[in-house]
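Quick one: the structure is below, and I'll ask about it shortly.
In this view, the complex is presented without one of its protein chains, the others remaining in place.
Going in written order, the chains are labelled A and B, and every chain counts its residues from 1.
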Amino acid sequence: MTITCGAIKKEGVLSVRKRIVKKLHHLIRNYACKTAGKNICPDDMDWVQQTTVEKYDLERIPIEADLAANIKRLKGIYGVCPDFIIRQFEIGGGITKAAVIFLEGMVERVLLSENLLKPLMIHYRPLKPVQGSFLEQILRVVLPVDVVRKCVNLHDVIDHVMEGSVVLLVDGEPRGLALEAAGFKTRAPEEPITEAVVRGAREGFTEALHINITLLRRRLKTPNLVLERMVLGRISHTQVVVGYVRGLAAPELVAEVRERLQRIDIDGILESNYLEEMLRDHPLSFFPQAITTERPDRVAANLLEGRVAILTENTPHALILPGEFVAHMQSPEDFYHHFVLGVFIRLLRWSAFAVSLLLPSIYVAVTTFHQEMIPTRLLLSIVAAREGVPFPAVVEALLMEIAFEILREAGVRLPRTVGQAVSIVGALVIGEAAVMAGVVSPLMVIVVALTGISSFLSPSFDLAISIRILRFTMMILAGLLGLFGVAAGVLAILIHLAGMRSFGVPYLAGLTPFYSDDWKDVFIRAPIWMMRRRPAELSKSNRKRQAPGLKPEPPDRRPQGGRS
Amino acid sequence: MKRRIRLIILVLLICLIAGCWDMREVEVLGYVMAMAIDRDPQEQIRIIAQVPNPRVLGGGERGGVTPGASIAAKPYRNYEGTGPTVFDALREISHESSRRLFFAQNRTLIFSEAMAEKGINDVLDFLKRSVEIRRGLTMVFVARGEPAKILDTPNPHDILPALRIDDIVRWRGQTSRFAPVPLSRFLEALSMEGQEPYAGVIEVVSNPTAQVKEGEKAAPEPSSTIRLTGAALFRNDRMAGFLDETETRGLLWVLNEVRGGQIVFPCPGQEGKKVTVEIMHANAKIEPEITEDGIIMTVKIREEGNLVEVEGPLDVSKPEVIKELDRLHAAAIGNEVMAAVYKAQELGSDAFGFGEAFRRKFPREWKKIKKDWPEIFPGIKVRVQVAAHIRRIGMIGPPPLLVH
């Protein structure tokens, strides 16, 4: 027996020996099974002794013709789980023994009894002898269920049961039927709290994948909307759907996403952030490298730009890739109002971005290093306000920002009713008292409040997080080196951003290199009839998105409508 | 990668430990708002620096300070320092001041008359070299009278004398009869061959409205008040003399610094009555010429104004009357300019920049005469051409008396 030599060198002798022993043990057991002339499987393994039930174990256990044996094995695997139900019955009043296997709470009970049990148990008529197995005939004639899949081994059975199907096993048939009857409770699509809009769809993704897919399908009714399903997470078996529009998304991009997803080998995926952190190009960077959204319209809009979306089961948050910097400054609502408002909001947003990153640090830098910059009267009132404040401005700013973050975090965590009280107590009472006591200066309160409010203007919560953290760094730099420190910090961030890529797209795409078409959607939001092309870095081949000359005009001014 | 990050963090930590070299909190600085420079009898530089007391300024209501109020409530302190150089004298103040003096907010620089007459070159270098002094914002004045008194003239409206001076300067276009000049312009004129600097003049006058009544609760009018008036002409770094207010505007006409103001001239055909015009726009140009008689400077002034006051019964709704008024007020402007020119020639200070204008037009000839310019300047002929126009006449046509 040859075992890879490279592995031996790397790992300790002891672990190698362990592995060899384990492997041998496995082989011997399989061999024993074969020689015993029984089934070609590790029959009736001691599942309780095994730490986990692995896919490769289950795949080797086929469904047997003997129903009782199958049931015994399944019971052995599931143990005493109260929601695991095996209902045994007889088809057509004694023709054959059969059993349905399902998880209580995962299936639609009415569907199960009306469309499965009733036809088989009560309304069953004997079948004409036709070709094919008994099971196939039942499927063709008796069962009024739309989606049915075949099961060959126990893995299939368990897999389908886990997803909410009902598996029908019939005695004498070495196969099973998985009838889709998922009926677990889900939330109805409602307006996402974090991404509310004034105008636009009030639907948001839910935790149920099939609803999310429907929401997306309804927006892009084309066979070119490709949805690729993947199951990730060894234990969680989370369904992940990669969606893109064929012909718009660059094939390399799709391949890259697929490849990176397949690389993931983890016990469970509970939220799409598990995926995002696994997919990132720059795992240590503060900046978000995928857009997260709960809004199907945002996903659809991004798919139209040639991006790829990843929908994850059990979370309403979809990931959109690549998520370059500029994409985090765009909100779907920019396009739902008149473009002038879009332009205004975009400019406001960029300035708010600058404010939330830099205002406290610039305040600190200007008041402690560059007093000459402040107009005289303002300066005198700042001095008067700071009279008696015991801390240097940096420390004051840091303290206030930390206090603000505490309040903010507390506001999120606390029960709604209490949260309100806390925010009032925190913001008003403590702030007021601190100013009155002369511990902080009133101007600092204004600065911190303005900064905090500005950070809420960001349409991307992820970007806001990175800004929140960087703000503290900037404040320290400002306290050390004044505006020079601020400039150095900004430049470091800039270099960092310039060096980043998100799925092959430069993180600063849209800002640099300069493409005049892209700039219509960066600092401003051009009218929709002006945005003729998709972002340059995303879609290299299929860039046109509308016919030329769509600018609407009154009929008498249209060239072809005129009477010369 | 990791090592690099660690290195950067390490360096930042080092900065943190040793750092903050230039950090100074706002409240530890004493903001010099006005500075007066003088020489004491021992020829030492004596400096008075006005520093506000923000505790009084910002705390509570911004009430004024009455003369005789307690010293604690006084919104400013005037520190005095003496030393052989400016910097030394300034640092001398730190023996008394609890705050480090900071000069970037200073907007007023006052030279005492005696100092200006003896020459200010010695102190100018510091003012130009210093990082903190803002040359474009600092206005230069010559004090008529004791500078310390000027800087200690309280007024309930603007509690800091320094801020008051600054505000008066802001509204200089109301009359254009005083000539504040930024330090940068002053220094520029000093460095130019064919131009001499000028500065504003500041003085303290008694306030005639001040009446002290017994048992009155409200604060009395201050007994004296700061007044900006006229200009001081320099020859190189020495003050040559003062211009009065009319002459000052004459100077400002030529320098293109007139931003507004009033022109009063006799009403045509009405003995003793006056007409007043407000200046709206003005523009001037100097055109030098060389003739057999010597150098002739032609000052061309274009002015536009609005009629604001007519004393006599003059029907200003007639175009020919306006034409007449245009002529008369052009003459009035011409007189102002000529008065200034005569005075400047008398003082021998070419604050108009006639020499500079000459140099620009005749660079070759200028090289020959530039050494003798101080002697030539008093003798040059100056012609003034004024094109003055009244554009608007206010809300009524003829004055009320004429309507009857």
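What we mean here is this: a contact is a pair of C-beta atoms (placed from the backbone, for glycine too) under 8 Å apart; a residue touches a chain by one contact, two chains touch by 3 or more.
Going forward, contacts and distances are computed from a predicted model.
Its UniProt record calls the unshown chain "Spore germination protein KB", which is the correct pick from "ABC transporter permease", "Spore germination protein KB", "SDR family oxidoreductase" or "Protein kinase domain-containing protein". Displayed chains that the missing chain touches over the full complex: A, B (touch as defined at the top). For the chain missing from the display, the contacting residue among A:D66, A:E114, A:E190 or A:E252 is A:E252, taking the whole complex into account. Only one residue in the set B:P41, B:P319, B:P363 or B:G379 touches the chain that does not appear here, and it is B:P363. Contacts to the hidden chain, counted on chain A, fall at residues 252, 256, 366, 369-370, 372-373, 375, 378, 481-488, 490-492, 494-496, 498-499, 501, 503-504, 506, 508, 511-514. Across the interface with the omitted chain, chain B contributes residues 4, 7-8, 11, 15, 19, 21-22, 104, 128, 131, 134-137, 184, 187-188, 191-192, 356-357, 359-361, 363.
Note that only the chains that are shown with their structure count from here on.
Centre-to-centre spacing of chain A and chain B amounts to 67 Å, using the average Cα coordinate of each chain. Residues of chain B that touch chain A in their complex: 15-16, 19-20, 22-27, 29, 31, 33, 52, 54-55, 57-59, 102, 104-105, 107, 132, 134, 163, 166.
Residue ranges of chain A in contact with chain B, taken from their complex: 367-369, 371-372, 376-377, 379-387, 389, 392-394, 476, 479-482.
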